[in-house]
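A single protein chain has been omitted; all remaining protein chains appear in their positions.
Chain lettering (A and B) follows the sequence in which the chains are written, and residue indices restart at 1 in each chain.
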Amino acid sequence: MRRIFDYKTLIPRWIAVLLAVPFIILPLFTTNLATLSMIILSGIWAIAAMGFTLILRTGQFSLGQAAFMAIGGYTSAILTVKLGWPFWPSFLLAGVVAGIIAMVIGSVVLRVGGVYFSIITLALGEVIRIVAMQWEPVTRGSRGLITGPPDPIPLGVFEINFAVSAVPYYYFMIVLVAVTGVIFWQIGRSRLGGTFFSIAANPILAEHQGIHLMKYRVIAFTIAGVFTGFAGSYYAHFLSTMTPYMLGLWESIQIMIMSIVGGVSSLVGGPLAGALVLYALGIYLSRLPVYGIQQLLFGAAVVAVLLFMPKGTGLVDLWDKFWRKVFREPEFYEIPSVE
Amino acid sequence: MPPAGIWIDGLIQSCIYMTMAFGMVLVFSILGILNWTHGQFYMLGAFVVYYAFTAVGIPFPVAMLIAGVVVGGLGMLVEKLIIERVNIPSAQGALYVTVATMALIFFFEGAASMLFGMQEKGLAMVFPGVLDLGSLSVSYQKIAVIIFTLIIMTAMYIMLNRTKVGLAIRAAAQEPDAARLYGISVKRTSLLVMGIGCALAAMAGSIMAPVYAINPFIGRIPMIMSLLAIIIGGLGSLTGAIVGGIILGFVNSVVAYRLSYFSEVVLFAFVIVLLLVRPQGLFGTPLK
Partner (left out) sequence: MKRWYNIATMVVITVMVLGVAWAPRPAHAEEPSIIKIGVPTAMSGPAAAWGQAGKAAYETWVEVFNKAGGFRVGDKTYHFQVIHVDDKNSPEGGAAAAKQLIYGEKVKFLAGHWTWNFPAIAAVSNPAKVIFMTRTGNEAVPGGVYNPKKMPYVVFANPSHEQFTSDCLAITKAFPKYKKIGILDCTLGKGIGWDYVDAALDKEGVRYHHEWFPVGTQDFAPYITRFAEAGCDIVYVAGWIGEAMAFAKQRWEMGYKDMRVGHSGPFITPLAYLGVCGKEAAQGFIGQYWACWDFKVTKVKRTYVKMCKEVMEILSEKQGKPFVYTGWIGWLPSHLLILSQAMEKAGTVDDPDAIMEAIRGGTFETTTGTWTMSGAETYGSPIVFGCPSALSTIKGDKEVYLSEYPMKPLP
């Protein structure tokens, strides 16, 4: 007898969509800048973490994602501040430039594998920071660039004015996260995603099957670069400033931690969960008056998640586990094993 | 030609990077993981020796050994409680260990900030004084660093090549399965090696504590430098770590003298080129 609809997959999906609703209607209840900021910034980091997870899907571990945020941030900052472009084209170009640079760097660097690739991305991140600092005529060096809010968008009688409140920033962030999420989700489900997976699982077999390893690694790296560039551009405009020291090694580490703690099994949900939880945790911890405890608890929390979650999963898998318990399905974990 | 002072400075830097790199590569050979917390053990060693010396009054060399034992023990604890549990056999194990050890960086820096405070502490009164060699002078503290490195490296050499423990370590590193057949507990050897590696880092931190200052953040740069040193030398190679440390120390000092703050760029650019052209470093095994 065929089920008319598979409630076991539909119900969790619909509830996931419902979970998004509080976020969408939040500005109706509070325009408190501190709260909205926290979610906006979590969203930005979530996008960067999605990029990291995508690259991880092909078996590579990039410690330089914050550098792509910096590239995106600087591109749109330079275009808006120095060349006077409006925000929206600069934003789009920021993603494109970050993607192109990712493609170029990836073609050269992805050929080395494993830990060497991680170290190179680490070193590249530092080099980009140093270049941003030295290239004074363009980036204004250590002082950085001061960006402004996007211009108001007229919509009939109303006007979406970024300068006046954070609500437009908030909704734009939701749109950006949604678009990125949908794109990444589709990639994950498509043949492309399957190819990424097979490269990570068994590169030798994949090569024997005729899959050109480098091509797919570079594709993943480029896609991640584009969206991380968008995230970086938005970051620079939200904070109104872009300095070489804002996005360095420690921020790349932060992105990596958000992705892994959120759960690498999911391309979209994992980074979102990881970014939201860890960023909110960070903010609340920084309100504690005992200084030093924030770093301590943050590190301890990450280690705790790694220790107590079943191996290979993250926070987002708690969601899966919960629904399987509800429907009494046997547990089945898909661990994408990466070389 | 840089003046003699720069060469001596380079020598000191080489000694420390060498010791740190050696510890890091030992751990990598057996456990197959890069311990990102290595720099934090350096920092903790410095703090242990500070309190042992100033608060309890233990003589400095003994305090150093205590720092080595205490922090080495802490390293073993970290290995047992965290790394072992997180290091699942698949390649993801390396990923999780990396994340865990990076998270531990924050943990230890936060703990040190809370326990010891963030103000600079100094041990300038240990081995005070300067040896005057005409146009240049060298502080006794720096001479102590050189002597320390010689002793430690000799001790490591003797241990690894002439003792049964060293034999077990080398066997477990090169052929773990064969070692097990011979009755060597690879697990226990790994634990011991982690202890030795962290003890090396702690003692490096201790001997450098009087030379520079002590604060919770002194571990960051030594960790990055020892990482670069083992990359230059080759990831699995003990000789490589030593050579890499020497090269890094001298290059850093000489380039900083010549090009001031551009030394940063030179260093990273060099590492990137090296990784692209010859990823296995100077002494590592070539990749397939």
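In this section, a contact is a pair of C-beta atoms (placed from the backbone, for glycine too) under 8 Å apart; a residue touches a chain by one contact, two chains touch by 3 or more.
Predicted model, so just to flag it, every value in this text is computed and none were measured.
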| item | value |
| --- | --- |
| Touching partners, among the displayed chains, of the absent chain | A, B |
| Residue, one of B:Leu81, B:Met125 or B:Ala178, that touches the chain absent here | B:Met125 |
| Candidate in contact with the missing chain, chosen from B:Val86, B:Ile231 or B:Ala256 | B:Ala256 |
| Footprint left on chain A by the chain that the document does not show | 32-34, 37-38, 41, 133, 140-144, 146, 163-164, 239-241, 243, 245-246, 283, 286-287, 291-292, 294-295 |
| Chain B residues touching the omitted chain (full complex) | 2-3, 5-6, 9, 12-13, 113, 118-125, 128, 130, 132, 135-139, 141-142, 212-213, 215, 217-218, 220-221, 252-253, 256-257, 260-261, 263-264 |
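Please note the rule applied: only the chains that are shown with their structure count from here on.
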| item | value |
| --- | --- |
| Computed distance of Cα centres, chain B from chain A, in Å | 33 |
| In the complex with chain B, residue positions of chain A that touch it | 56, 59, 61, 108-109, 112-116, 118-120, 123-124, 126-127, 130, 134, 253, 256-257, 260-261, 264, 290-300, 302-303, 306-307, 311-312, 335, 337-339 |
| Parts of chain B lying in touch with chain A, wherever the complex brings them together | 34, 82, 85-86, 88, 90-92, 94-96, 98-100, 102-114, 118, 216, 227, 231, 235, 264-265, 268-269, 271-272, 275-276, 279, 287 |
